[in-house]
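What follows is one structure encoded as structure tokens, with my remarks underneath.
Note that one protein chain of the assembly has been removed; the remaining protein chains are unaltered in position.
As written, the chains take the letters A, B and C, and residue 1 is the first residue of each chain.
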Amino acid sequence: MPDMPSSTRSQNKQQLLNRLRKIEGQVRGIYRMVDSDTYCVDVLNQVAACRAALSRVGVLLLETHIQGCVVQAIKDEDEAVAVDELMEVIRRFI
Amino acid sequence: MPDMPSSTRSQNKQQLLNRLRKIEGQVRGIYRMVDSDTYCVDVLNQVAACRAALSRVGVLLLETHIQGCVVQAIKDEDEAVAVDELMEVIRRFI
Amino acid sequence: MPDMPSSTRSQNKQQLLNRLRKIEGQVRGIYRMVDSDTYCVDVLNQVAACRAALSRVGVLLLETHIQGCVVQAIKDEDEAVAVDELMEVIRRFI
Partner (left out) sequence: MPDMPSSTRSQNKQQLLNRLRKIEGQVRGIYRMVDSDTYCVDVLNQVAACRAALSRVGVLLLETHIQGCVVQAIKDEDEAVAVDELMEVIRRFI
């Protein structure tokens, strides 16, 4: 991420790590719910919440990627690969 | 899940637990990727894969729920709440 | 939909037809926006709104289907096919 101020970069990184730690805990919680035969609807609600949290991590990563790598590639007149790659990732998420 | 044969029930449960264990490992892998500044596109691909795995867990849970709780509630002529609750969960997933 | 009161059935049907008429209009609106070179972001917002409206039609149809066909099949002790078919449809939507 060469053109982002390094303070923004490390802020985003810390936020991503915190969220991933929390998601890991959510997955472990779902494991325990299934293991102790919690009512399916309550488990399903937790799975939906966890999936939404993971989507938000994806969006934050995408934002970091666009502001960093993609912007830099375009400024370096080297956008063809960066834009193709970006579209590939977006397609996978939509 | 009163009306499923208990063998199917415990098979589904074991499959769910195995998948959740694997997803927990995927989330930890993504954490390490972010922590070691892996290229964003590679991280994003892992996030998309993990989210898809979580969706599949949701679908398997939903299937277990429908075949067990919902079918039983309908047979007991007690479907109103079960169907409302099911639609609520489906709405959250779509 | 054999076991729904016919008033509910025809109410849902009329609601579905109204929504589909509106969605058809939205699609034609998007066509005109593209044709007249409207700013991409405005077109994209319309596409997202139209897709959300279509999802809501899907959820309403699913609800009608579960309350009618699926409930009836289960009461007739003929649930195997109905539940498989339902899971297939849900999988396609998630």
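Worth pointing out:
Methods note: a contact is a pair of C-beta atoms (placed from the backbone, for glycine too) under 8 Å apart; a residue touches a chain by one contact, two chains touch by 3 or more.
Being a predicted model, the structure only gives us computed values, none of them experimental.
Touched by the hidden chain within the whole complex are the displayed chains A, C. Considering the complete assembly, chain A touches the hidden chain via residues 55, 58-59, 62-63, 66-67, 71, 74-75, 79, 83, 86-87, 90-91, 93-94.
Considering the complete assembly, chain C touches the hidden chain via residues 1, 13, 16-17, 20-21, 23-24, 27-28, 30-31, 34-35, 37, 39-41, 43-45, 47-48, 50-51, 54-55, 57-58, 61-62, 64-65, 68-69, 85, 88-89, 92-93.
Rule of thumb we're sticking to: only the chains that are shown with their structure count from here on.
Contacts between chains trace an open chain of neighbours here, each touching only the next in line. With centres taken as mean Cα positions, chain C sits 30 Å from chain A. Mean C-alpha position of chain A lies 19 Å from that of chain B. We define each chain's centre as the mean of its Cα atoms; on that basis chain B and chain C are separated by 23 Å. Residue positions of chain C in touch with at least two other chains are not found.
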